[in-house]
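First up is the structure itself, then whatever we jot down about it.
Missing here is one protein chain; the remaining ones are kept as they sit in the complex.
The block that comes next holds subunit A.
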Amino acid sequence: MNKNEYIKMLAQKFEKYFDIEFDKNILNLKLDLFAKHYSLNGRTFLTKKDVIDEFENYEYVFLKHYNYIDVHAINEFIDFLKKVSEEVVNPTKNHMSTYINGVVLFDSIDEGVKDVIKRFKNSKTFLFGLRGWFDTRLLAVDLNGQDIICNREGKRVKKVYQITP
């Protein structure tokens, strides 16, 4: 599968839940796909404006394609994810969770990258959980095969990013 086909496949999966943008520049990094999901749940009394409790969940997808990804490139991407998490995560009183999905598509990979990805962790809990948490999922998708390398958090969403014909 080539990069455009994969991005189209992913966009179709996400279009109901996410706002999607293509070829977006964020923090000086050009992304092939950026997607954002926001949900607000709660209970109301009488009308929708009378909210007695509510909570928010966010999910972001930052996707970039590399013909060849080496350790230097993955570390750059990781730094980007760390910076972007400081920008987008906002632990207000209604914040429950923010998930940041960093996805790299590759045609070929340096073997050293796999360990870097698997070991990567960037999570935080705010005010002992009272202001929620955020987790970063890092996944690398081999466009030539079925392989997806991911960190521990990424395992939860591996199926979403699998190449489906």
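Everything below uses one rule, namely that contacts are C-beta pairs under 8 Å (C-beta built on N, C-alpha and C of every residue); 3 or more make two chains touch, one makes a residue touch a chain; residues count from 1.
The criterion applied here is as follows: contacts and distances are computed from a predicted model.
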| item | value |
| --- | --- |
| Absent chain [UniProt protein name; select from "TusA-related sulfurtransferase", "Carbon starvation protein A", "Carbohydrate ABC transporter membrane protein 1 (CUT1 family)" or "2Fe-2S ferredoxin"] | "Carbon starvation protein A" |
| Residue of A:L27, A:V71 or A:L130 in touch with the missing chain, whole complex considered | A:L130 |
| Residue of A:D23, A:D50, A:E86 or A:E111 in touch with the missing chain, whole complex considered | A:D50 |
| Omitted-chain contact residue, chosen from A:M9, A:I26 or A:M96 | A:M96 |
| Subunit A, residues in touch with the chain not shown (by the definition above) | 16-17, 39, 41-48, 50-53, 55, 93-94, 96-97, 125, 129-130, 132-133, 156 |
